[in-house]
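All protein chains but one are shown in place.
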Amino acid sequence: MLIGIALAFLGIFLLVPLGAVFVFAFRAGVGAWFAALLQPDTVHAIQLTLFVAVVVIPVNVVFGVAAAWLLARFSFPGKGLLLSVVDLPFSVSPIVAGLLFVLLFGRGGVFGALLEAHGLRLIYAVPGIVLTTWFVTLPFVARELLPVLQAQGCAEEEAAYTLGAGAWRTFFVVTLPKVRWALCYGVVLSNARALGEFGAVSVVSGHIRGVTSTMPLQAEILYNQYDFVGCWSVASALTLFALITLVIKKVAEHHCERPRLRRSERQHP
Amino acid sequence: MSVDVVDLEKSYDTAPIVRRVSFSAPTAAITALIGPSGSGKTTLLRLIAGLEIADKGRILIAGRDVTTTTVQCRGIGLVFQGYALFPHLSVEDNIAFGLRVRKQPREQIEARVTEMLRLVQLEHLRRRRPADLSGGQRQRIAFARALATEPAVLLLDEPFGALDARVRAELREWLTHLHEETRTTTLLVTHDQDEALEVSQHVVVLLDGEVAQMGAPQEVYDEPATPATASFLGASPLKAPSVGGRDAVAFVRPADVRLTRAPLDDVSAGRFGTVERSKIVGARVKLVLRLVQGGERVDVDVGRDEFEALGARAGDVVVLDVRNARVFLGDYAI
Partner (left out) sequence: MASRRAPGFALSLGITLAVTGAMIVVPLLALIRSASAISFDDFINLTMSPRALASYRLSFGAAAVAAVVNALFGLVTAWVLVRYRFPGRALVDALVDLPFALPTAVAGLALCALYAKTGPLGAPLARAGLDVAFTPIGVVVALTFIGLPFVVRTLQPVLEQLDVGVEEAAALLGASRRQIFARVVLPALLPAWLTGFTLALARGIGEYGSVVFIAGNMPLSTEVTPLLIVTRLEQYDVAGATALALVMLAASFALLLAGNLLQRWGARRLGIA
C-alpha cells in the first residue's frame, strides 16, 4: 500500500518526464538525433559546456579538499560562519548568482570601468560563464568530503605520522584513498551542475549563438525557434549525462558504505 | 505468574536458532538463560516478548496461552541490551510512556513515575534527557520504564553487557534488591555465568538452540550434565583412565586443582605436570602446566599464598591434585 503510493508518486514526477525526453528526442529517428547534435552551433555549445566543466572541476577539487580538510580537522573561531558562507551558493537563486557577477564585472559594475579600460570583457563572454559556473558548483566537493572526513577521524593519519610519514605523503597515501569515493561523487555532482546550469549562466551569457551558448542555453534557443528535434536532441544528451551521474553515484555509495549498526544489536546469525 | 515455554521452535532462512525448547520459569524468581553467543538465548527472549513469532510451540504466561497474543497485550516488560530509551523524551516521559499509552489519569501517572524513580533511586534525574545520563543510570531508567506498567514478567536482555566491571558488580547487587522489592517473575539473558550464578534462583543453559541443562545455580555449576555444559561453565577436558574399555574425559576447572611440590623420589603420587608459565593476576595466580605423561595442557588458578608457598618456577615439576572433576564416558573429542 505505502509502496504503491511511493512508486506512483515517483513514477508521475520522475519517470514520466525522464521517459518523455527520450521519446521526444528519438521520435524522428536516431539519424535525425545525430544530425541535430552535429549542427555547428550545437557542436560549439557542446564544446563550450565541456570546456567550462574541464576548467571548473579541478579548481573545485582543490578548493573542496582544502575546505573539507580545514573544517573537518580544525576548530577555530568563525568556523560556523565559514561553513555557512561555503554553503551559500546552494541557497542563492541561480538568477541572483548570475546577477552578482553582472554587478561585479558588467558595465557599471565594480570592476566594469577597469576592465573596459583594458579592453577586457568578462560578462556576455566565456570567462563570465566560467566564473558563474564556478560559483554555483563551489560547495559540492567540500560538502561531500566533509562528513566522510569527520566520520573517519584521524586515527589512521596519526598512525602514519608516528610511522614517520610526512604530511603530504600521509595525505596522498592514507587520507585520499579513504575518501576517494566521496571525492569522486563530489566531482560528479559538480560536473552535473556545471554541465546543466541554466539560470545563472543565462544571466551572464548574453545568449550569443555559437559564441556564449552552453548546451542548456542552446536547448532553449532551439526550443524558441520551434526546432524541436534539435532541442530534444540536446536535452536528451544532457539527460544521458545525468543518468551517468546517477550510476556513478550508486557505485560511489556502494564503495563508501560505512559500517553502521542498522538494527538494534540483534544476535541473529 | 510463571512463564512456561513448550516445544518452541524458530528458524531464520531454514537455519534453526531455537530447537524444541521447553522450560518453566517459576513465579517471583529470577531465571537466568545462559549460553554462549549464538546459542539462541536472545531469540528465545524475543519470542517470549512477542517481538518474533515462533514457528512451532507454545508460550504460557501465568498459565494463559499467549503464543498468538500481540506484543502490546502480553503484559511483558523488556530491558533491552542497548536500553532503547526514547532519546527525545525526558527520563520522566520515558517512564510515563507505557502509562500514557494506556490513558491512565494524570495524577496516577505522576505518582507512579515518582514511585518508580524512587525505586531505582534516581529521583534527581527526573527532567534529564537520556543522553545526559551515564550508562548505569540509563540502565536503571530502562528498568523503571519496564516496571512502571506492572508487567507480569520482566525480561532482561544482557542488561549489564555494555557497562564497565565496577558498575556491573554494583548493578547486580542492586538488581537482587530490586527483585526482592518487586518480586516480579524475571527472565535474565546473559552470557556471563558468574552473573547468572550470583543473581538467579534458577538457571537454564542453552547450547546451539537447545536446553542443555536446567536447575538451581549451584546444581548446574557442580553437576554439569554434558561435556558441552561443563566446557561452557569453564572446565577444560583432560584424558581420564578408561572405564570399562570406554574412553573417559574428566572436566576440570582451573580453581579445582591443588598443587604440591613433587617428591623427587616418588613418581606414583598422582599426576605430574611441568610449569610452563605463571602470571600473578591480583590476588590469584594463573598457571599453565603440561602433563608429564601425554603432554596435555592444564590451566590452573590458585591463590597467591598457595603459589608463594609452592615456590615453583617455570620448568619445575609439580603434583596436581584434582577435585570435583566431572568424568564423561564416550568418544568425546578433546
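Observations on the model:
By letter and in written order, the chains are A and B; residue numbering begins at 1 in each of them.
In this text, contacts are C-beta pairs under 8 Å (C-beta built on N, C-alpha and C of every residue); 3 or more make two chains touch, one makes a residue touch a chain.
Because the structure is a prediction, the values reported are computed rather than measured.
Interface note: of B:3, B:34, B:61 or B:76, the residue touching the hidden chain in the full complex is B:76. Here the missing chain is touched by one residue of A:38, A:54 or A:96, and it is A:96. Taking the complete complex into account, B:145 is the one of B:145, B:179 or B:271 that touches the chain left out. Of the candidate positions A:45, A:122, A:182 or A:238, contact with the unshown chain belongs to A:238. Among B:64, B:88, B:106 or B:127, only B:88 touches the chain that is left out of the view. Listed for chain A, the residues touching the missing chain in the whole complex are 2-3, 5-7, 9-10, 13-18, 20-21, 24, 62-63, 66-67, 69-71, 73-77, 82, 84-89, 91-96, 99-104, 108-110, 131, 134-135, 138, 154, 157, 167, 170-171, 189, 192, 195-199, 202-203, 215-217, 219-220, 223, 231-232, 235, 238-239, 241-243, 245-247, 249-250, 260, 262-265. Annotation for chain B: contacts to the undisplayed chain at residues 49-51, 71-74, 76-78, 80-82, 84-89, 97-98, 101-102, 129-132, 145-146, 149.
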